[in-house]
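Dropping a structure here in structure tokens format, bear with me for questions.
Note that one protein chain of the assembly has been removed; the remaining protein chains are unaltered in position.
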Amino acid sequence: MKHKKLVIGALALAGIATSVAHFGFGVAQGNTSRLDTVKKRGKLICGVNATVPGFGFLDSSGKFSGFDVDFCRGVAAAVFGDASKVDFVSLTAAARFTAIQSGEVDVVFRNTTMTSSRDGDVGVDFGPVNFYDGQGVMVKANSPAKRILDLAGATICTNQGTTTEQNINDYFRQRKQQIKVVTYQDFNLVMAAFDQGRCDAVTTDASGLASRKATSADPDNYRILGEIISKEPLAPFVAQNDSKWRDVVAWTVYATIYAEEIEVNSRNIAESRKNTTDPALRRFVGLEGTSGKGFGLSPDFAADVIQAIGNYKEIYDRNLGPKTKLNIPRRLNANYEQGGLMYSPPFR
Amino acid sequence: MEATNNPPPPPARVPTWQLWAKENLFSNTTNSILTVLTGALVIWVISSLAIWAFTQARWGVIPANFRILMTGSFPTEQLWRTWLVLIIVCLSSGLHWGSLSRGEKLPVWTYVVGAIIALFALVTQMGHLSGILVPVAVIAVFAGYFIGQIAIPSRIMNIAWVVIFFGAVLLFTVDFGTGGVQTKEWGGLLLTLMLSIVGIVASFPLGVALAIGRTSNYPIISAICTVFIEVVRGTPLVVVFFIAQLFVPLLLGGANIDPVLRAMVGITIFSAAYLAENVRGGLQSVPAGQVEAARAVGLTGTQTLLLIVLPQALKAVLPALVGQFIGLFKDTSLVYIIGLKELAGISDSIRSNPDFIGTAQELYFTISVIYFIFSYAMSSGARNLEKKLNTNR
Partner (left out) sequence: MSDFTVNAEQAPVPFYRDVKKLAVIAQVVFLLVVLAGIFILINNVNLGLKKQNLSFGFDFLPQTAGFQVAEGTAFGVPYDSGSDNYIKVILVGLYNTLRIAIVGMVLATLLGVLVGIARLSSNWLLNRVALVYVEILRNTPLLVQLVVWYFIVVLQLPPIKEVEPVLGMYLSNSGLAIPWMVQKPDGINFFPVTILAVAAGLAVFAFFVQQRNKSGKPVPAGQFGFLTWVAVLVLGFFALGQPLEYGVPIRGNFGVNGGLTVSPEFTALLVGLVVYTSSFIAEITRAGIQSVNKGQWEAARAVGLGYSETLQLIILPQALRVMIPPLGNQYLNLTKNSSLAVAIGYSDVLNVLNTSGNQSGQNLQTMVIAGGIYLVLSLTIATLVNAYNRATKFKTR
């Protein structure tokens, strides 16, 4: 008797397992583009940072906001015509790549440096750079260090799992100097240790340092050293080998840059998309041509993006510009017409 | 956990304090030196703590962030859900307590504690509506107690708790048309409690099954269960959490499971392995005669296991299980490392808020007290339980 039950139980288990297997295979085997998954779900899932004010952070009401967060909304606007159809997942530096690999998030806008090894070995594909950054070093205002090299022999704190950890190491090694590096799980801990005097300096992207300094209780306590020791082109990324979905992300970013070039912004876009005669603008807002359709989006996706989040300048100014606490000069992030690196391929 | 069975020796004569001190503090030279040294240490610790607490500490950080310490980023307009659950839990605890102590009078200290909590909430008005609703919750406990004494059989309460558990999980998530709550919005004490309760509830059947599997006579089943238990027990919980956080979606073929659920999966698997070992101890403590007798009266193997062996085994290891639950409760703090905002994580967030930089002491002191109250209450409960079970034998 007992054994019969056991067999039945085991068979039932086997049945469940096969159906789970089926489900598992179904999900994993599907060779569809992420775009279809996102459309089907009716919501975009975007990985962001939650600890860098200005780029991605939780404001006091518990909502995500920042420069990278706005781009997430932009992608949602491109796909759904509605910038609110996005869920944010805050990712640690360490978790961001696995989150894409496992398909937990659709796209990551999380101040991530584009590098060859990440593009090649890690299994992600990068979109266009949306912020050109470089690694800087911040010390206490009363520190004897005037240049980065003055920090030889010092202890420098940074967070784990970033390119900065290797950069700072390389910088001193090339100059035959030694430093000690202490790393923590997230930048909140790095700053806590720095404030308590465990380290003589902290290092991360210059924009991150500026953001930390500006939002600290007493910004005069800190001094950012002038030099930049590395190239940190920050770009969004998606899972590898899904060019359709990568295109959507890429052309959402380009749309914001292009809009700045042709002087379209969130205030005048509503007017333009109805009755403009400018041929370049007509193509951009989808009155002519079929650019949107080719991506599997509506023809006027670019107009939706601009209407929802504004052009690159508006996004920048809103989050990082002179009117914010951060006040980061645009420099490399200015449009190419103003001598920066922001340059969009044409919409035609 | 061992019962304390070395109470200070009862004084034989009517004690004066000098006599008591001589016997217990200064009975010989060594003892006198020890007393002086320990006394100095105690005075030093207490006085520095007091000086810090009353002159240096910036306690303002606690009331200002009380809501997020308790519930994290739970949406404010949905907080009625937590209040509702709190009051129902208080009422049910009262009912259960009352139903278990028929005809007993409430000790005076309970009134004092209740009044202090209610008054404190009324005066400080920390957080959202707590000035009114905390006193309501306190009253609910007492009301429940008196109703429970008259009307409610304690067996009903066991079922009620199951209903409350599932009701609470539903209430903390479901959308009633005014916007739902996502598990990733849980935080603070709420997340700590939900992780521990869901962890123990979910790991219980799994752990019992593993224990039965390991003790079974089927070599393959026993081997598989043994390997599972030993591998999980040999791995630190942090590693289990990392794996759950990073790879559960990958293992399940890209299924989208939110981080809180993944942490729950991790803690369930971890806790099940430990629970299995405790239960196994219980299973082995049941005399073979019980099984033989059960089979002799015609029960099947499954019936024997479920009706005869398991109840005795679980009763035998109940104190150990409570001890394990306390461990689990404390271990939930580890999800801080994978970025969830339970009590420890939320404290870390608060202290990096520019307005509250340098308040680490106040925050960690407060959450330590919260952890202590919960675990101490549970461990003294376990001790009482152990005493009761021992006298039954």
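So that you can tell them apart, the chains are marked A and B in the order they are listed, and the count of residues begins at 1 in each.
Here is the rule we use: a residue touches a chain if its C-beta (ideal position, glycine included) is under 8 Å from a C-beta of that chain, and two chains touch if they have at least 3 such contacts.
Remember, predicted model here, so these are calculated numbers, not experimental data.
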- prompt: Omitted chain: which shown chains does it touch?
  reply: A, B
Omitted-chain contact residue, chosen from A:G81, A:G123, A:P219 or A:G340: A:G123
Field: Residue of B:L79, B:L193, B:L246 or B:A294 in touch with the missing chain, whole complex considered
entry: B:L246
- line: Per the whole complex, from A:Q166, A:N221, A:N268 or A:N327 the residue touching the absent chain is A:Q166
Task: With the missing chain put back, which residues of chain B would touch it? List them for me.
output: 1-2, 5-6, 8, 24-25, 27, 30-31, 34-35, 38-39, 41-42, 218-221, 224, 231, 233-239, 242-243, 246-247, 250-254, 326, 330-331, 333-334, 336-337, 344, 348, 360-361, 364, 367-368, 371-372, 375-376, 379
Query: Hey, which chain A residues sit against the chain that's not shown?
result: 3-4, 6-7, 10-11, 13-14, 17-18, 20-21, 24-25, 28-29, 93-94, 97-98, 101-103, 117-118, 121-124, 144, 150-151, 153-155, 160-162, 165-166, 169-170, 173, 179-185, 189, 192-193, 196-198, 200, 239-241
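Quick note on the criterion: only the chains that are shown with their structure count from here on.
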- prompt: Using CA atom averages as chain centres, what separation in Å is found between chain A and chain B?
  reply: 39
Statement: Per the touch rule above, chain A residues touching chain B in the complex are 1-2, 5, 23-28, 45, 51, 58, 62, 89-90, 92, 95, 98-99, 101-104, 185-186, 188-189, 191-192, 195, 215-217
Message: Please output the residues of chain B touching chain A within their complex, sorted ascending.
response: 73, 75, 184-185, 245-250, 252-257, 259, 300-302, 337-339, 348-349, 351-352, 354-355, 357-358, 360
